[in-house]
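Here it is, the structure, as structure tokens.
Yeah, one chain of the complex is gone here, protein chain that is, but the others are all in their spots.
As written, the chains take the letters A and B, and residue 1 is the first residue of each chain.
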Amino acid sequence: MTKLLSIWRALKRRPMSLLGAALIGFFLSVAALAPVLAPPEPGSRDAYIIPQTGYSPDPVRPSREHWFGTTEQQYDLYYGMVWGTRTAFKVAFKVVGFSVSIGVLLGGAAGFYGGWIDECIMRLTDIVLAFPDLVLAVVIVAIMGPSLEHVMYAVMAVSWPPYARLMRGDVMSVKERDFIAAARALGACDARILLRHIIPNSIYPVLVVASLSTGSVVITAAALSFLGLGAPVGYADWGQLISLSRNWLLGSAGNPFEYWHTVLIPGITIFMFVLGWNLLGDAVRDILDPRQK
Amino acid sequence: MRTQGLLLVVALTLSTVPAPALAASKARNPDSYTYLTISDSDSLDPAYSYDTSSQLIILNIYEPLFQFVKSSTEKLVPLAAAQVPSRENGLISADERTYTIPMRTGVKFHDGTAMTAEDAKWSLLRFMLLDRAAGPSSLLLEPLLGYASTRDDDGKILPNVWADANRAVGTQGDNLILRLPRPYAPILSILASWSPILPKDWAIKNGDWDGNEASWRKYNNPSKETSPFFERANGTGPFKLDRWDRQTKEFILTRNDDYWRAPAKIKNVVIKGVSEFGTRKLMLQAGDADAIYADRPLLTQLQGIPGVEIIDDLSTLEMNPVVFFTYMINAVANSFLGSGKLDGNGIPPEFFSDKDVRKAFAYSFDYKGFINDVMRGKGTQATGAIPKSLPGHNPKGKKYQLDKKKAEEHFRKAYDGKLWEQGFKFTIAFNSGNLPRQTVCQILKRNIEAMNPKFKIDVRAIEWPTFLDNYKSSKMPIFVMGWNADYPDPHNFAFALLHSKGDYPATQKFKNPEFDRLVEESNALTDMTKRKAIYAKLQDLAFEEVPQLYILDAIRYRTQRDWVKGWYHNPIFPDSPYGSYFYTLSKD
Partner (left out) sequence: MLKFCLKRLAFLPLVMFGVTFLLFCCLQFLTPEMRASLYIKDPRQLSQLDAVIEKYGLRKPMPVQYYIWLKQVVHGDLGYSETAKMPVAAAIAAFFPATFELTVLTFLPIIIVGVFFGVISAVYRDSLIDHITRFVAITGYSLPSFVLGLVLLMVFYGRLHWFPPGRYTLETDMLVHADTFRHYTGLLTFDCLLNGEGGAYVDVVKHMVLPAATLLYISVALLLRITRSSMLEELSKDYVRTARAKGLPESVIIYKHALANALIPVVTLSSLLFIGLLGGVVITETVFDFPGIGRWGVQAAQQLDVPGVLGSTMLAASLFVTANLISDILYAVVDPRIRVGN
């Protein structure tokens, strides 16, 4: 509790960090309040499917009816952005959570035990790192069908190695410190030393990187949508919504601003989200990382 | 955020500055014509390739026996042949089984050698005997030999292929003689697209088949890269192949100055694959491209660009999209079916064999809305399996309309009212990336679910490989596909969509002996009036049976620079109306 308080005090001193926390807080509340902010159509079985008002290909500019306008095929952009916030958090937490856990466990074990365990784990890490992630994503989608979840499996499968490497390095340096030797002398078992002493003291760099990549998962989703691999069309996902602007980005003859909303609204939202996590990541580092004090 | 906004504002402001020095009428690169497409080519071997983008190149390099006159899909002019056979000129025998085709003399291949009747015979034989899996050979095998493949189901070569082929194709002086096993109405129409004449001697010199019985099996079902015609070409057409650059995905053609007619007006033609629409649009706008591929939803993006012309209302030879019902769904490990029973959580495998269910679906689709929204009001509702641009199309044919009352009536009647009581749930699939097909599924879902809260339809996008797998095993209760013509004859559509041996009915498990009989009967007649009557009857029967929903008689538009002159539309040209017969084009 005192630690939390000190974090808060540190945050207050840094307005940029505060801004980051505020941004993420804002998005979190939008995600939580999605059913209130954008109630799904009665009778719809999946709230993440964006309602359509017609099927015309031309996007329609913001109006009283559609606050953010519509994308091509008349998907309501406001609804998509609101529910997309949930998707963004869901996907980001899942992907980052999974890859951080795997990375921390494997990297921790490799750094702690060393020897052939280290060798095996690190060679596996190398092989996975050498694997082009897009190719894996495409193959998984071909097998399981296009859906954000399936693509995320692919991203999870290839995104843990950097964490494992980072963790291993830190564990190796922490391992040599005196207090570990002390704990060992006191008769603590391996698991206890690893969980109680080593991981808590070496996890900050991993957390910093994790908070930075939380934002960028959304960008990955956009790239995959561009290649036709992301969420199915009509699913509330920011990446897909910005991809839907690809044919309208250039505007119409004589008016390049004709369809500005299709790119600017999701673009700015994604930027805010990434910015929020970036500032928060910096804050985490500045506050928690003892080396930077 | 501020900076990003600023960046965009600067960028967009710059983009409103008028483009420098691009006078509307003066053509850039007046000697060369550039067409930007999206598709990849497979092979330039005419006996191998079966995709529109390769066919477009082949159309301009090689010459078939005949070609359709201007925009006609019925009237032919001779090209490599000297005359079009008919009953009147005596070149078609009285039993309609022997065709005598006099070959044009004085025509030279691009390497300077003269074209002979022997080349024509060899080319037709090669087209049939090569018969690669999923290739075009069946188009000639079917009418000339009477069967669609040179191999049996196990991939073994049939014993009498060589004898049959040599009985069917022969020469007599400068004449090519074709002997059919039975009268086959569309044969000339097929030859107009699928009989390009290749140089026999040049081919042998480059390691291709020597025309003998002893060696032909070696060339049956080949790998494409082994053919000398794969990336090189030597035809009699108005353009020569300079290079196929597979890295940059472009073809460069140069004018054939020794063409037997007057040489083409354009010196170089570049056909290039550019997959991103924005890039294609900008290249057209800059004048670096003369024509681009763009489909209906993108129309508003191209309107009003100075110097760019849009030619709309161009007919097509396609029936797309079509909704297919599977009469007997394969229930093994099938997630599309739900519970597999009529209990509100699924459908039984024979769900769509009930005519009332099919009719209820037919009355639930909003045909007008689809055309207005997705097609921007262009095109008309299809009245049957045969498109508007072909003889045999019946403009007065009956068609379904959105009629919720009738739909409900049929839903209530189906399964003795059990369906209405219990409801159903299943999944419709479409291959991802196809917008019109996706919208068809969405409209069906929306309208049917609104009718009864117990009706539940999920729409699912699946990738093409998965789609193919489920298609092959008849697992999809409803699927949305389309058909593009191989040759402009109603038989091509009637067989593919309504004959039990056609591709789609085979997967739908739809078989009706009366349909089969009518399709076969019409195919054996050459009198178009009689054929039309049969097709009209067939379409009436299909309206009653509803094996498929025909939605749209599509029309397309072409986008080109206004300095392009001499283009004409014929829906049978591959990649029409974007790709074209470059011979008549000029720029000023």
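Heads up, the rule we're going with is that a contact is a pair of C-beta atoms (placed from the backbone, for glycine too) under 8 Å apart; a residue touches a chain by one contact, two chains touch by 3 or more.
Every value quoted in this text rests on a predicted model; they were computed, and no experiment measured them.
K.L.:
Touching the hidden chain in the complete assembly: which of B:A114, B:A163, B:I311 or B:L468 does that?
P.N.:
The one listed residue touching the chain not shown is B:L468.
K.L.:
For the chain left out of this view, which of A:A31, A:V96 or A:V138 touches it?
P.N.:
Reading the full complex, the residue touching the unseen chain is A:V138.
K.L.:
Which listed residue, B:K249, B:K359, B:R460 or B:R531, touches the chain dropped from view?
P.N.:
Counting the whole complex, the residue in contact with the absent chain is B:K249.
K.L.:
For the chain left off this view, which of A:V36, A:A130 or A:L186 is in contact with it?
P.N.:
The one listed residue touching the chain not shown is A:A130.
K.L.:
Suppose we count only contacts with the excluded chain; which residues of subunit B make the list?
P.N.:
Interface residues of subunit B facing the absent chain: 1-4, 7-8, 11-12, 14-15, 17, 19-20, 29, 32, 34, 40-43, 50-51, 132-135, 149, 151, 153, 155, 221, 223, 225, 243, 245-250, 252, 268, 270, 274-276, 278-279, 282-283, 285-286, 288, 464-469, 471-473, 481-484, 486, 496, 503-504, 506-507.
K.L.:
Residues of subunit A in contact with the chain that isn't shown?
P.N.:
Considering the whole complex, subunit A reaches the absent chain at 16, 123-124, 126-132, 134-136, 138-140, 142-143, 212, 215-216, 219, 222-223, 226-228, 239, 242-243, 245-246, 249-250, 256, 263, 267, 270-271, 273-275, 278, 285, 291-292.
Please note the rule applied: only the chains that are shown with their structure count from here on.
K.L.:
Whole-Å distance, subunit A centre to subunit B centre, using C-alpha means?
P.N.:
Measuring from centre to centre gives 44 Å for this pair.
K.L.:
Which part of subunit B faces subunit A closely enough to touch in the complex?
P.N.:
Per the stated touch rule, the residues are 1, 4-5, 8, 12, 15-16, 276-278, 281-282, 296-298, 300-306, 369-370, 373-374, 376, 432-433, 435, 438-439, 442-443, 449, 453, 456, 460-463, 465-466.
K.L.:
Within their complex, state which residues of subunit A touch subunit B.
P.N.:
For subunit A paired with subunit B, touching residues are 43, 45, 52, 54-58, 72-73, 141-143, 145-146, 228, 232-234, 246-254, 256-257, 264, 267-268, 271-272, 275.
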